[in-house]
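Removed from the display is one protein chain of the complex; every other protein chain stays in position.
Chain lettering (A, B, C and D) follows the sequence in which the chains are written, and residue indices restart at 1 in each chain.
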């Protein structure tokens, strides 16, 4: 899994029907060389929080969303004061 | 998921039979370091639009196309004025 | 999916039994920064042709080869005169 | 699979329910150009140990955790004195 910071969210009014209700968050990986991406929020993460993101089929099957086109999901909020472990 | 801009489309007359009817769009990721790729359009995206793309098995299983060789699908059109969130 | 050019083929006499009969083609992605890889040909692609390649489980499940260790498959031949769309 | 060194662990109190009980370890790949990531420990690995990490659906399905959003798992501890094989 990847550690990242939630830096924003996006709105998509016109989308595949199984994505209705999903919240699309912009995640910036803590590792400097990795690029921002969009992850669906599964746990109520807020902007500025450091989160744990699952990618690939884990984001879909592991979150009980097998029928939705989701390839990245926020699945944990990292407790405060731990960002240093990844740097 | 990845945010990208639709920059064109390609035609493949000779293709695997489960791809018949699919529209192949060229997507340029908003993130500068990522390269263009081909995604199947699931929602009627047009050239110039900013889209949300699901990759891997999410593109196939999550779009009800389990039997087709699709590894990237356009699953949302991003509402206007939001490109700045990823830059 | 990835667009690439077929630049050759390889022979593997000793291989996993579910690969018997597969044709292994060398594919050079049109995007300059991506590296050559091997894809199984599903549609009779020839050397020099520009092809559409599906990767990951799409190459296997989407081509009805669920039981074979295939992670990349040529699933379309791009009609002539379209290479410019990806460059 | 990837060889890496366990350099720390992180705590996430608020997480997807199928992750409860999982230990999140920080893994630094032995290959210099790859970046640190988080893997769930399946075998009791300790900080400083060189481990074998499975990624993608192998981490989830291959470890009997099909319903959890896990995309990387520590599945082996490399016997001492072998780090040189990867360098």
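Here, a contact is a pair of C-beta atoms (placed from the backbone, for glycine too) under 8 Å apart; a residue touches a chain by one contact, two chains touch by 3 or more.
Only a predicted model underlies this, so the values are computations on that prediction, with no experimental measurement involved.
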Exercise. Can you name the residues of chain D that touch the chain not displayed here?
Worked result: 1-3, 31, 33-34, 42-44, 52, 54-59, 61-64, 73, 75-79, 82, 85-86
Problem set entry | chain C residues touching the omitted chain (full complex) | 7-16, 18-19, 24, 26, 35-40, 56-57, 59-60, 65-72
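The definition used in the following text is that only the chains that are shown with their structure count from here on.
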For this session: Can you check how far apart chain B and chain C are, centre to centre, with Cα atoms defining each centre and the answer in Å?
Result: 19
Exercise. Can you list the residues of chain C that touch 2 or more other chains?
Worked result: none
